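With one protein chain withheld, the remaining protein chains of the complex are depicted in position.
Now for chain A:
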Amino acid sequence: MGIEIQGLNKSYGDFAALKDITLSVPSGGLTALLGPSGSGKTTLLRILGGQESPDTGTVQIDGQDVTVLPAQKRNIGFVFQHYAAFKHMTVAKNVAFGLEIRKVPKAQIRERVEELLSLVQLSQHGHKMPSQLSGGQRQRMALARALAIDPSVLLLDEPFGALDAKVRKELRDWLRRLHDDVHVTSVFVTHDQEEALEVADTIVVVNEGIVEQVGTPEEIYDHPASDFVFQFIGETTQLGEAMLRPHDVRIVPEAQISEASGAGGAAGVGPSGLGGSELGWVHSGEITRWNRVGFEIRLEVTLDATAQGPVQPTPVHVQLTRTEARGLGLNPGDRVTVAPHPDAELRPAHRAAAREPALVSA
């Protein structure tokens, strides 16, 4: 059950948007299609919704082959990035649209619309026109409209993409809670890894028309299947021979190391505590950039050059909380020692670096 996708291909002229996609989306879950723009994730969603048709391959929803079924007959709820509100109808009429098409009795429609409006917290706004609503409210209306038809599948195309950061965050939490109540099989497209990690049960990472990895947010973040996923799902930085996450870099002021040598280490991180030291990945350098973002501190450490020249072309990025930085007594301009955290997910730097231009262009 759920959605079964078999050998899907779609090309626009010479451009292959989807290459032999085979994927199964579990029933009742909230699945994110995550990828950079141009990766094919929206094309895939539109094929599920019936707005596009594949060149080859099949799509099954709850066991029924819908590959050639027109959108009208799929009973799929679709939520668009820019709301796609019926501007000349009231909010209540918008929500009722799908039910009216299905010739549901009037009294029943009224009841269902009321129920949905309260579900999306728009009970007070039923009589308004969509233009009188805020962006977040409009998107909730669009969601109620899509849910009204009791869809077998709910598809959302970058549903929060047009909203400002704060509303987006609220709506994300709200969608997660709504889904816990409604349990309709849902697929949403996003290019925002944070959104995918926060909201989805399952993440499908799509890149250049292929599925790179399918997994839970934890699996995707902790065990990326490819360099692309590793780079796309979170921030990365180079440290000597390795690529790793900036928060997986351990940093210790040099002054503390000399003071505490043999004494167990200050703040629990002595020289012996610097994981990876036996691997020869401990480097010295200087904090050349100090950027405070809320509770978080982002540093750049420029490594000391060796006799053979600079260790690496770019500084090491390090991420730590304000509390951690205070505990370590770090200050801008300090001399420090950096090394990978013992549990860090490490990838060879040369391979990952080779993929970097592709990531930037995406």
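FYI, contacts are C-beta pairs under 8 Å (C-beta built on N, C-alpha and C of every residue); 3 or more make two chains touch, one makes a residue touch a chain; residues count from 1.
Please note the rule applied: contacts and distances are computed from a predicted model.
Hidden from the displayed complex is a chain whose UniProt protein name, among "Sulfate ABC transporter permease subunit CysT", "MoxR-like ATPase", "Membrane protein" or "Multisubunit sodium/proton antiporter, MrpD subunit", is "Sulfate ABC transporter permease subunit CysT". Although one chain is not drawn, the whole complex shows that of A:Gly2, A:Gly77, A:Pro159 or A:Pro315 it is A:Gly77 that touches it.
Contact with the chain not shown here comes from a single listed residue; of A:Ile101, A:Val182 or A:Ala255, that residue is A:Ile101.
For the chain missing from the display, the contacting residue among A:Gly2, A:Pro36, A:Gly49 or A:Pro159 is A:Gly49, taking the whole complex into account. On the side of chain A, touch with the chain left out of the figure occurs at residues 49-51, 70-78, 80, 82, 84-89, 93, 97-98, 101-102, 128-129, 131-132, 142, 145-146, 148-149.
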